[in-house]
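Read the structure below first, then the notes.
Of the protein chains in this complex, all but one are displayed in their positions.
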Amino acid sequence: MDKRIATLTEAVADIPDGATVMIGGFGGSGAPIELMHALIDRFLATGSPKNLTIINNNAGNGHVGIAALIEQGLVSKMVCSFPRSADPRVFTERYLAGEIELELVPQGTLAERIRAGGAGIPAFYTPTSYGTDLAKGKPVAEFDGRPYVQERWLKADFALIKAETGDAHGNLTYRMAARNFSPIMAMAAAKTVVQVSQAVDAGGIDPEAVITPGIFVDAVVEVRDPQQEEALNRAEAHYPGAQ
Amino acid sequence: MDKRIATLTEAVADIPDGATVMIGGFGGSGAPIELMHALIDRFLATGSPKNLTIINNNAGNGHVGIAALIEQGLVSKMVCSFPRSADPRVFTERYLAGEIELELVPQGTLAERIRAGGAGIPAFYTPTSYGTDLAKGKPVAEFDGRPYVQERWLKADFALIKAETGDAHGNLTYRMAARNFSPIMAMAAAKTVVQVSQAVDAGGIDPEAVITPGIFVDAVVEVRDPQQEEALNRAEAHYPGAQ
Amino acid sequence: MTTKLTNAQIAWRAAQDITDGAYVNLGIGFPEMVAKFQPEGREAIFHTENGVLGFGQAPAAGEEDWDLINAGKKAITLKPGAAFFHHADSFAMVRGGHLDVAILGAYEVAETGDLANWSTGPKGVPAVGGAMDLVHGAKRVAVITDHVTKDGKPKLVERCSLPLTGVGCVTRVYTSLAVVDIENGHFVLREKLAALSLEDIQAQTGAKLHLDGQPADLIVPEL
Partner (left out) sequence: MTTKLTNAQIAWRAAQDITDGAYVNLGIGFPEMVAKFQPEGREAIFHTENGVLGFGQAPAAGEEDWDLINAGKKAITLKPGAAFFHHADSFAMVRGGHLDVAILGAYEVAETGDLANWSTGPKGVPAVGGAMDLVHGAKRVAVITDHVTKDGKPKLVERCSLPLTGVGCVTRVYTSLAVVDIENGHFVLREKLAALSLEDIQAQTGAKLHLDGQPADLIVPEL
């Protein structure tokens, strides 16, 4: 078994129109820039995939990564907790124009819904959002005299994530706070595609050091020296750039 | 801040009668033998603590560890998934004599209830046990056309666990499959006491290698070259032994 | 001529259906034997409930490390690419549908797919372990079992009489006589020992065996 694949093109080849795609990263840390840009390349060449639902904590910044996916027209819906980071103008303009849908989810509920999706838990109760507008329409139940809101699992057709090291079995390690949502997204997606800074043979990662076990991973593509979204945005990068 | 304490006696000093205590380990791997035996020493000297509810996957083997806690009379109830491992006779005899209560929980539900206790999720739905005797009396709900059983979180007053390395902040690493329930028990207990093979200063564990972050840990006591329950049982050890 | 497979032969037959790269959980006891018979050129990744993925065979006697065990508390070894994780993550793998196949033992299997394999009734100390989770988690839940009990009673039945492990969960049964699928509430006979007639098998089965074409011969090596 070897989950390593050779190219970014291959890595994003089978995401269909209308797919729900979880994308790792919190702000710029952990954003799989090269996978996202490969998806844009495919869209610009073929017109597909489009009408994607993207799940991420944010809704893109500047003109790269998720912002570029939106700007280039691949995205019809965002599920996120904080679509208002530094320079979110691409999302903001589309949203205010009614061209993109938004499902706003508290950050901890977003994380727990994704984890539940990966763990086979169809619903759970949380105190978060009780008595607020974000709980409207959701079942409420009392446990031990305290009210809680019922939330449903969140799953995806694909997860695109970034890790530090990946082995042939798909075992992954991450780099510092770039870990964030990626381990739980890997659990919750039917197919998880990972860009890693270093791809190694089975046995190349200490079993104690594995953060995401390979069972949650389907494809690993090596991208040495990956781009960092924050650095790109500080350089005011656009994707695609002037051709 | 330094969570390291000097003695096993101190480590188990404040567990009261009637407490619910999660004890790490699966079979012999990860069983905190020295902490459990310190608790027995305290009980034999003072008559306390008694009427404990113990949460562990098993119900003790041989005459050490959990089996010794039961045999010496500290335990009134077990919550576990598999009270029938190698030589469970201590539990078996008490149970068949009606002297100890048993709450039987499927292993994955036990793990998820403990994790829920630690994560502030008062209840969740699982497909596990639907349609079986173990679901009797529990609420059932359908999601996406499939039936699920509602399960409640499980919390404890104390967790006694074993780890490999612990630092002054309570950050922990484990050794191989001795990890098992310990990280989630550390989350679910009001007070978590850990025996570690090696106690180190803050900074002595790579932040990437931390399995249990120190926020879940209250006290760390070093026990170099800890005893292994399986080895003790193969040697037919009893605790306390002949004095 | 063979009139009954040995346990090793049942395990061998079950192993033939495990594809390369499959994630597999083998129940405690008899099902563990399936690991011995992985076909040449295929690599399955074995999962154990207590937090190990990618383990290999038992170590030599005296070489055991008792912190490295499987759910049956037997010593194991690691293969390259192994990973450790805690119990909640382990059952997230199970319940979340990440395992390709779970192979379990059975007291009874019903034509509805119901499985009874954890309790023989109210006597003694009840113990369930991870079986109730496994039957609802793996993409494919298969059973390996003798076709009948030691007393000669059918283990494949219309409805289970013993306490259930799970409802409608089993999709294939490998027995000492046959390979039987469960489809739409029916047993479908896929393979049988050539030495036995359909009537012979039906006589030892507690529910109607349906056919979907002629059953193939169940052929296994001497083991």
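Note that the chains take the letters A, B and C in the order they are written out, and that residue 1 is the start of every chain.
Quick note on the criterion: a contact is a pair of C-beta atoms (placed from the backbone, for glycine too) under 8 Å apart; a residue touches a chain by one contact, two chains touch by 3 or more.
Note that the coordinates shown come from a computational prediction; the quantities given were computed from them, not determined experimentally.
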Chains shown that the absent chain touches, full complex: A, B
Per the touch definition above, residue among A:F43, A:F181 or A:Y239 touching the missing chain: A:F181
Which of A:T9, A:N51 or A:Q107 contacts the chain that the document leaves out: A:Q107
Options B:F43, B:Y95, B:Y130 or B:F216, residue touching the unrepresented chain: B:F216
Footprint left on chain B by the chain that the document does not show: 1, 115, 117-121, 167-169, 171, 187, 201-203, 205, 207-208, 210, 213-216
Contact set of chain A toward the excluded chain (per top definition): 26-30, 57, 59, 81-86, 88, 91-92, 95-96, 102, 104-112, 114-115, 126-134, 174-184, 211, 228-231
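As a convention for this text, only the chains that are shown with their structure count from here on.
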Taking each chain's C-alpha mean as its centre, the one farthest from chain B: A
Distance between chain centroids, defined by C-alpha means - chain B, chain C (Å): 30
Distance from the mean Cα position of chain C to that of chain A, given in whole angstrom: 36
Set of chain B residues in contact with two or more other chains: 112, 126-127, 174, 176
Residue list for chain C, restricted to those that touch at least two other chains: 52, 84-85, 88, 91, 94-95, 136-137
